[in-house]
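Provided herewith is a single structure, encoded as structure tokens, for subsequent inquiry.
Only one protein chain is missing from this complex, and each of the others stays in its spot.
Take a look at chain A:
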Amino acid sequence: MGDLMTKPSATPGPVGAGPAVGTPPRRRRRRVDPTARGVLPFALPAVLATAVLVLVPIGYTIWLSVSDRQADGTNSGFLGLANYAEMFDSPQFWSSLKITLFLFVVCLLLETVLGLALGYVMSLDVPGQRIFQGMMLIPAITASVAVGLVWLLIMDPTLGAANQILGAVGIDPVVWLGDPDVAPWAIALVDIWQWTPFMALIISAGIRSLPEEPFEAAALDGASGWRLAWNVGLPLLRPVLTVAMLLRTVDLVRFFDTIYIMTQGGPVNSTNTLNVYGYNAGFVDNQPSYAATLQIALLALVIMIAGLFTWFRQRAAR
């Protein structure tokens, strides 16, 4: 997953982390420090590459979404918002949106709660802490294809480890990936397995950097254990928690890899998230313009949710 980009300290952060994008006061421009003189051209290759690789595809996809490209590669030109109208009329779009939001909410919630628990355990300074941390890191950086394959074996209806373990304690076998009612939960389970440790790692680093004074002060007032964690620790941890949740949010809304590997959106479209729907529209159903429309809608959704998050965060910071 190129999933793990986080915010370097002094640069304007991801997802509008601050008002930093605005133009600096003009006065400052005069006093560019001498070591910064003449460096600007070095950024040119990266700027060009980014423009070509990011802005051009987004622009082209927007164009596709308002025109009518056929499977054979011909494009009969500008179409207005017809593709968008088709999308909003399609029951599959709304059901995909629902699945996308379902996975987003369930996974984010459970990953945060479990991440807090695991993060706390990881932050404790005991012998063997580094080895433990290393083992916990592995799910998050293992390729999704490998993760998907392993979980396919675990969730195999007859041979799978999951059903054999359930059987040993007398629970009937579950059809994990073949039952439309169960499959979304099974997919959520895999994502929670893969990404809880990532949450936990960020949270544990956050816990370790917490100041001690507030805890000492509260302990003097007689607070202890859970109340200390809930009333003092959690509020102090909130900025770190928000960044971790934001990073997961962006990935969860565009959920693709493990779903495509494990179910390709099935059974009966029960795991057909917007991103999987969009991929299938383009590469299986050969409707490039409609697929482009879905991708633009998805990008808008990611930006909207991330924006909402940032808004809450800034309001909370005030």
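Convention: contacts are C-beta pairs under 8 Å (C-beta built on N, C-alpha and C of every residue); 3 or more make two chains touch, one makes a residue touch a chain; residues count from 1.
Heads up, the rule we're going with is that contacts and distances are computed from a predicted model.
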*asked:* There's a gap in the complex where one chain should be. From "Dipeptide transport system permease protein DppB", "Carbohydrate ABC transporter membrane protein 2, CUT1 family", "Extracellular solute-binding protein" or "Imidazole glycerol phosphate synthase subunit HisF", what does UniProt name that chain?
replied: "Carbohydrate ABC transporter membrane protein 2, CUT1 family"
*Touching the absent chain when the full complex is considered, from A:146, A:234, A:268 or A:316*: A:146
*Contacts of chain A with the missing chain: which residues?*
1-15, 20-21, 24, 32-40, 42-43, 45-47, 49-51, 53-58, 60-61, 64, 73, 118, 121, 124, 126, 128, 130, 132-146, 148-154, 159-161, 164, 193, 196-198, 201-202, 205-206, 209, 240, 243-244, 247, 250, 254, 256-257, 260-261, 275, 278-279, 282-283, 288, 291-292, 295-296, 298-299, 302-303, 306
